[in-house]
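The structure appears right after this line, and notes come after that.
The other protein chains are all here in position, but one chain of the complex has been omitted.
== chain A ==
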Amino acid sequence: MSTTTTTTELVETKKSGGLTAVAANYIDERTSISTAVKELGRKIFPDHWSFLLGEVALYSFVIILLSGSFLTFFFSASMTPVLYDGSYVPLKGVEMSAAMSSSLDISFDIRGGLLMRQVHHWAALLFVAAIGLHMLRIYFTGAFRKPRELNWVIGFILFILAMAEGFTGYSLPDDLLSGNGLRIIDGMVKGIPLIGTWISFLLFGGEFPGEAIIGRLYSLHILLLPAIIVALIAMHLLFVVVHKHTQYPGAGRTNQNVVGYPVLPVYAAKAGGFFFIVFGVVMLMASLFTINPIWNYGPYDPSPVSAGTQPDWYIGFADGALRLIPPGLEFVWLDRTYSFNILIPLVSLGLFILVVLIYPFIEAWVTGDKREHHILDRPRNAPTRTAIGAAGVTFYAALWATASSDIIATHFRVTIEGVILTMQFLTLVGPFIAFFIAKRVCLALQKKDREIVLHGYESGRIVRLPGGEYIEVHQPIDEYERWKLVSYSDYKPLMIRPNAQGKITAGQKLRAGMSRWFFEDRIEPVTSTELEQSHGDHH
């Protein structure tokens, strides 16, 4: 090789590297960003599909922000009546609010507007669904345990805020469907004793529907709620970085380490690519499938209600709760009406939400466990928690399904009364059945794990011994697999102990009772002694 070529190569590499280096240096000297990049870039993330669900939620939120910004350019949040003069024929000349008219213009007269509306709406549905699934993963793997309790609370508040965002957005077009949704909210607010009517008038600026509500919801929808959500997402992610990511149990994984890939370069590239995958899925849905055809619903008018009027899926559980309440629960007392058909759902849903919100603290109190946990539980190894989760999911699912009672009735050809009765039963009794089944299944799976650890897999190979005895050969499990099956924390019911004054308080008794309920039925992990012994038994 001649010297000239080497120098040119050198010069070239220096040139390209030089610019990056200069730019990087320029930025670093002014921002000290290299510390952050070093720290973040070396952050290890374990690889598992269920760890990406939160990412899906984040990405759908980004899509919502982008498409939503587009929509704000053309949406007019005003309830001033106008005559529609756009290109959708069956609404021409109909009087409607400017909000509805501008939503229709977005759908029919602005290039790409309908696509953006549908992207926005599908992404919103995906956003809440991804949060829900993410939350289920966190719950069933026990990822909310110390030190992540607060992040669970933040995440759950994000879920509630996402629903609020969804509902305010659903109401903005001022079409028949959204107006009916608002009317139900108005009814629920008015159902609160003493202050309900006042709150309703305050909210709507007078008698429902008034002329103020769309503008107010718009402020909440595009300003206040997104700002809080962005702030909470930032906190949520910061906590993920501070706490390190949890990981599933496995050989080589301990509470002190994280086994996975560093953020840079592979993980960041994968995650960045994944954003476009999620965007692509949303785009496909939005371009091929209609969502919220406001042109069918027409402008809001308090008199008509369409068959099949439902909220978007994430509000369904509340709608279902209203549908489940039997009639005749309104009482007049002291000249005031007390609508228990509203109050019972309001209070029970409020309690349900509260229990989910503070569940990590309840469990920590019951177990008395103050250790940090970075290794996830396999759901079977926490039978009572898994069973409580199954009960909660059943309760929620029953309420949720009830929101579609009329659609179930027509499509499965059953009576709507029968559907409601079945769902009432499932809502009240279903959680107990689910609890029992889930707990027994968990215990059975734990027993199976124990069996496998001690005696290995049944290989199906029958061998005749010289003495004439037939035995089935059990394949011993390899050590890596065995680690997964034996390394879980086992809890025993707490003993009641008297406090410093020598008294046993009611709180102590409750805690001991709860602890007994949690851990009475349990399968202990296989100990090494047991393992030693079992080796002597066979082969």
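Methods note: a contact is a pair of C-beta atoms (placed from the backbone, for glycine too) under 8 Å apart; a residue touches a chain by one contact, two chains touch by 3 or more; residues count from 1.
Here is the rule we use: contacts and distances are computed from a predicted model.
This complex has a chain not shown, and the name its UniProt record holds, of "ABC transporter permease", "Cytochrome bc1 complex cytochrome c subunit", "O-acetylhomoserine aminocarboxypropyltransferase" or "Biotin-dependent carboxyltransferase", is "Cytochrome bc1 complex cytochrome c subunit". Only one of A:Gly112, A:Gly206, A:Pro265 or A:Gly308 touches the absent chain when the whole complex is considered: A:Gly308. Screening A:Ser107, A:Ser171 or A:Gln446 against the full complex identifies A:Ser107 as the residue touching the chain left out.
From the options A:Gly142, A:Gly298, A:Pro360 or A:Pro476, the residue with contact to the unseen chain in the full assembly is A:Gly298. The omitted chain makes contact with just one of the residues A:Leu71, A:Leu91 or A:Ile325: A:Leu91.
From the options A:Leu40, A:Val82, A:Ala129 or A:Val441, the residue with contact to the chain not on display is A:Ala129. Take chain A: the residues that touch the chain left off the picture are 47-53, 56, 88-94, 107-108, 114, 118, 122, 125-126, 129-130, 133, 176-177, 270, 273-274, 277-278, 281-282, 285-293, 295-298, 301, 303-313, 316, 403-407, 409-410, 413-418.
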